[in-house]
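Some notes on the structure that comes next.
One protein chain is absent from this view; the other protein chains keep their places.
Right after this comes chain A.
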C-alpha cells in the first residue's frame, strides 16, 4: 500500500505526512518498512523472488512507488475532487463580482472547447474535458444557470460523440478516445439540457436588446436585470456568451441530426453546421473585446492560451483523474490553444458537411470513390466514425439498400436479379459481409486501414473460389436451356468477375497507401511501381471484361441477328473508365523502367544491406499479395526479368510518359462533370510531363555523368513520384 516511508528522504517535502486515505471497514494501515528492509537483506544482488504468478516477464510490470512516471497514486496538489472543492478550486458562483463571474464563465467555456478539441485529437477524456471540476460535480452548479446549462450540454455532447465512435467499432488504435471509466457521463435530466440552454439564451438575448436600446426606450422594455453591472461592457459580454451558447446548441443538433437513420437528418444537419460555423466566427471575433476587458494580470504569449481573453480558467485540474485515466500515469498533455481548437472544429464541421452533402449514390463504385476522396485530407476520428455509420447501418448500405442488391448493381447485372434466391447461399452471404467489412475498413485511419486491407486479400481470394464452386453446384445441373438458366449463368459470371475486380482494387489501394504512409524507401520504389503496374493491368482487364459482358447481354436482348465483326468494332470503344486506369498503368510502367535504368546504369537506388538481398525485401513487401496469388504467376523472378535490362538508350521507354500524358489529355472531355477525376487527370499530366522531361535531360546529358543527381519527390501526386534531376 502506498505509504510514505518514514526513514527515507521525502521526494517532495510539501506532501503532508498524515495520509488523507482513511482505513476501510476491513482494512487497517500497517507500516511495513522494517519488514521490507529485513526481507531485502535476505537477497543477494541479482536475485529475484519467484512465485507461481511472478516470474521475470511478469516482473516487468512492477511499478516503483513514488516514481512520478510510474506511480499514478502520487498526490500532486489535492488528493481528491472533494478536497479540491473544499479548498476553493471551483467556486460557485465564480465570483461575487458579476462582471468577473461572467468573464470567468466565458474563460471556462473557451477552455472546455480547447479541451474538447484536444480530446478529439486523441487524448483521454479524463485529462481533457473532465479535468473540469464543475463537470465532475455538475449538480453543484445548478444555481449558476449559464454555467450549469453549458456544462450539461457539453456532457451530453461528449456522450453522443462517444456513442458514435463506439458504434463504429473501428477505433482500435484510438481506443483512448472512448475510455470513460469512473467519469460521470450519465446525468439525469440531460435530455432537458437543450431547453435549459434555450432559456438561458433567451434571457441573455433580452439583456442584449435591453442594453442596445436607447435610454429613452429602456423604461418601456420589460424590467430586466443586466447580465453584469458594467454597462459599457454589457453588449460585448452578452454577444460573447450568446455565440458560445449557440455554437454548443447547434453542434449538439448536428450530432443528433446525423444520427437519424438512413441519412434522413442530413439536410437539417447542414443548416446547423452552417450556424456552427457562423457562431465560431463570432467566437473568434470576440477575442479582441475579451482581451481588452480582461482582468489585469494576463501575461503575453497569447498564442498558447486556451481562452480568448488570454486568462487562465478557474476550476480545472487534470491530476484529479489520474487514477482513472489509464493503468499507468498519463503523460502531461498540452491542451490545444484556443485558436487551434477553433480551427479543429472548423475542419471537423467541414468534413461533416461533406458527409451531409453526399448524394447517397446507390453505386458501390461511386461510394468507394467518395470514401477514398474523403480520406485524402486525413479527417479525424469523429468525422470518419460519422461517415462509417452513414454508409453501413443494419447490414445495409445507408441502412437502405440490401447488400445483395448493391453487389448485383456493382456487378452490372439487371435490376430484377436482386431478388434471386441465390442470395441465401452461405457464400453469397459471406460475400455481403466482406463488402460491409470493406466499407468499414475504408473509413479508418490510413495506417490501420492498410494493415486490414492486406489481411482481407486472402478472404477475397478464398470467397472467389468458394463462390465458383457454389455456383457450379447450384446452377451446374440444369439440363434444359431455359430463361432461368440464362439468368443464373449471367449471375455467376458477373459476380465472379466483379469479385476479381474488387480484389484487385483492394490490392491497388494497399500498395498505394504505402506511399502515403511513407513505408517505402527510394530503393524499393522500382519493385513497388512494378507491382502496382501488374495489379492495375489485372484491374483494368477485369473492369473491361465486366463492361463488355454487360454490353453483350444488353445487346443480345435487342438484336436477333448476330452483329458483323465490322459492326461490333465500330460500335465498340474502350470505355473511359478503363482508359483512366490505362494512364495510371503507363505511369507506373514508366516509373518502374526509369528506376530500373537508374539502378542498372548508375547503380543508385539499390538495396545493399549486409544481411539480406533484394529478394527478401520483395518477399516482405508483397507477402500478403503473393500468398493470395494476386496476381497469379507473379514472382520476384518476373520482376527481375522485366527490369534487368532496362537501359536509357532503349527508346521505347520514352513513350510510357508520353502515352500517359496524351491519354490524360484525351480523357478530359469524358470526365468534365467529375471534379475529382479531373483533378486526378491534371495530376497525372503533371507527373507524366515532368518525368518525360527528366528522362530527356538524363539521356541528353548522359546517364553516367557523375554530376547528375536524380531524386524522386511527391510534389504533384500522392503516390506517383516525379523525378527531379539536379546538376551538382
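The criterion applied here is as follows: a contact is a pair of C-beta atoms (placed from the backbone, for glycine too) under 8 Å apart; a residue touches a chain by one contact, two chains touch by 3 or more; residues count from 1.
Just so we're on the same page, contacts and distances are computed from a predicted model.
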item	value
Protein that the absent chain corresponds to, by UniProt name, given "Auxin-responsive protein", "Proteasome subunit beta", "N-acetyltransferase domain-containing protein" or "Gamma-secretase subunit Aph-1"	"N-acetyltransferase domain-containing protein"
Full-complex contact with the absent chain, from A:28, A:60, A:231 or A:416	A:60
Omitted-chain contact residue, chosen from A:32, A:48, A:199 or A:224	A:48
Touching residue (missing chain; options A:524, A:589, A:659 or A:685)	A:524
Residue touching the undisplayed chain, where the options are A:239, A:450, A:584 or A:690	A:450
Touch criterion as defined above, residue of A:616, A:641, A:676 or A:705 at the omitted chain	A:616
On chain A, residues whose C-beta touches the chain left out of the figure	45-46, 48, 56-57, 59-60, 62-64, 67, 69-70, 121-123, 173-174, 330-331, 445-448, 450-451, 517-521, 524, 603-604, 606-613, 615-617, 619-621
